[in-house]
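Attaching a single structure in structure tokens format; questions to follow.
The complex appears here minus one protein chain, its other protein chains still in place.
Moving on, here comes chain A:
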């Protein structure tokens, strides 16, 4: 069954790294309105906010390091982070460990921190959280793998262009 709640709208221009308390509350209210999030009274959301904010900021910082991109979409990042923590309650702790082990280059990672790095890369590039049939599709069209091919290919099930336009020699960087 399709899960429209998980569809992410187009990339947001809002920078992700300074997720304000107001913005987090805004997201919480949207969630509450949809009846899926935050049944807690407002007060406890206030109390929880700083920790969540810090963890999300850590996730975004590590995501930037791993993808090498400074244009990551904040809303998508929040959705990916929520899906990752929902799937694995220890994810926030894993992030801390990864942060500690991540040296100058990710290539030096091994063991569990490397697995966590792969999870984060899969989330951004594939739009998937999890790797088997129980995985969650957080986004399809905004997965970074399509940015990587830079206009040479579109996501499947989206129109490529005018009929026959595929005959031209592809030029990377031109949509």
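The rule we apply is simple: contacts are C-beta pairs under 8 Å (C-beta built on N, C-alpha and C of every residue); 3 or more make two chains touch, one makes a residue touch a chain; residues count from 1.
Here is the rule we use: contacts and distances are computed from a predicted model.
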Protein name as given in UniProt for the chain not displayed, "DNA polymerase V", "Putative 1,2-phenylacetyl-CoA epoxidase, subunit C", "Choline dehydrogenase" or "Iron-dicitrate ABC transporter ATP-binding protein" | "Choline dehydrogenase"
If you put the missing chain back, which residues of chain A would it touch?
-> 1-4, 6-7, 65-69, 105-107, 109, 114, 117-118, 121-122, 125-126, 128, 130-133, 135-137, 140-141, 143-150, 152-170, 172
